[in-house]
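Heads up, one of the protein chains got dropped from this complex, but the rest are sitting where they should.
On to chain A.
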Amino acid sequence: MIHSLFLINSSGDIFLEKHWKSVVSRSVCDYFFEAQERATEAENVPPVIPTPHHYLLSVYRHKIFFVAVIQTEVPPLFVIEFLHRVVDTFQDYFGVCSEPVIKDNVVVVYEVLEEMLDNGFPLATESNILKELIKPPTILRTVVNTITGSTNVGDQLPTGQLSVVPWRRTGVKYTNNEAYFDVIEEIDAIIDKSGSTITAEIQGVIDACVKLTGMPDLTLSFMNPRLLDDVSFHPCVRFKRWESERILSFIPPDGNFRLLSYHVSAQNLVAIPVYVKHNISFRDSSSLGRFEITVGPKQTMGKTIEGVIVTSQMPKGVLNMSLTPSQGTHTFDPVTKMLSWDVGKINPQKLPSLKGTMSLQAGASKPDENPTINLHFKIQQLAISGVPRSLHSKTF
């Protein structure tokens, strides 16, 4: 099981260590540093590193490496999932998960880690339970604690710990009962020069924020459940009911959580609401290239497209770009070769475009990679895969 945890920042300093069994010397991390050096970028550090006596499993999030040390045969996914859970918990507790924040709250972090694992076995990983055991720091609580001498460690056994619904605490009360569901879909598509889609697939998640009193039992039904044949659920969802009736029935955790994630493959595809026209050309002879992209709406069912951001990784040979946007702002980072264009809203009457020239490395042959264009956008009240839903609630 999980032996120890080291938190390492991107400059290679160990700034926190926690041991659940015997103490493992931090020199074990040298193997990690070696691997880190070999990988040119932090993202490319391999997640599993063997050392003579231990195995190091790491995840890289928020510019911090979370390195778990294990000694026996343990499912690596279990460890990695757990590490991600640790990060999520920190984020939940402190709002952001960064080195200064962790250092600022080191005692809480330590207490939380101790609650999450016992002898390497996960103990309490649901944030509801953790928050009852160790209360998250807030300014108000800090003040109160200082005055009254009370602590932020709960002294009662959390009620949810052993119930059938471990993810929800009892006695939740709200004056305003509300529940929000966000459908976030990532479309992976290849679009040709003329703007028509060649292939596309959708990775979607439904994130929920539920603030309801008591023990609400919710059902959520979909207009088009057929599309969701590849789903994974939060443990609160009753799987039997989904299998038989294609209805999501669940007692939600309190607060933010990810209800389900799904995958819609190319066969079921519905039209993509935006298109990008691009004209990027490098010429062999000159050190200048032409660059032009235009973004426009397509089948949006009358909704406006907002928050459009276009990013593109330019080839290494591009030294700089001089571009003029018809709206929004753009930046080009000559070090990472990342072009970013914040478009904002799309006005169908006047399509936003970005035109200009690229200066290329003199003498080098024209780059043979084609830049990928990444487009972020938001449309209120529309899911591309066509899985709108309706919600019913029963409260007990």
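One rule holds in what follows: a contact is a pair of C-beta atoms (placed from the backbone, for glycine too) under 8 Å apart; a residue touches a chain by one contact, two chains touch by 3 or more; residues count from 1.
One rule holds for everything that comes next: contacts and distances are computed from a predicted model.
Q: Of the options "lipoyl(octanoyl) transferase", "MOC2A synthase", "AP complex subunit beta" or "Smith-Magenis syndrome chromosome region, candidate 8a", which is the UniProt protein name for the chain that has been left out of view?
A: For the chain not displayed, UniProt's protein name is "AP complex subunit beta".
Q: Using the touch definition from the top, which of A:177, A:219 or A:313 touches the missing chain?
A: Answer from the full complex: A:313 touches the omitted chain.
Q: For the chain left off this view, which of A:22, A:175, A:336 or A:380 is in contact with it?
A: Of these options, the touching residue for the absent chain is A:22.
Q: Can you name the residues of chain A that touch the chain not displayed here?
A: 1, 14-23, 26, 39, 43-44, 46-48, 50, 53, 55, 57-60, 71-78, 80-82, 84, 100, 103-108, 110-111, 114, 118-119, 121-123, 125-126, 142, 146, 149, 151-157, 161-162, 164, 166, 188, 199, 201, 203, 229-235, 239-240, 242-243, 258, 260-261, 263, 265-266, 313, 316, 368-369, 372
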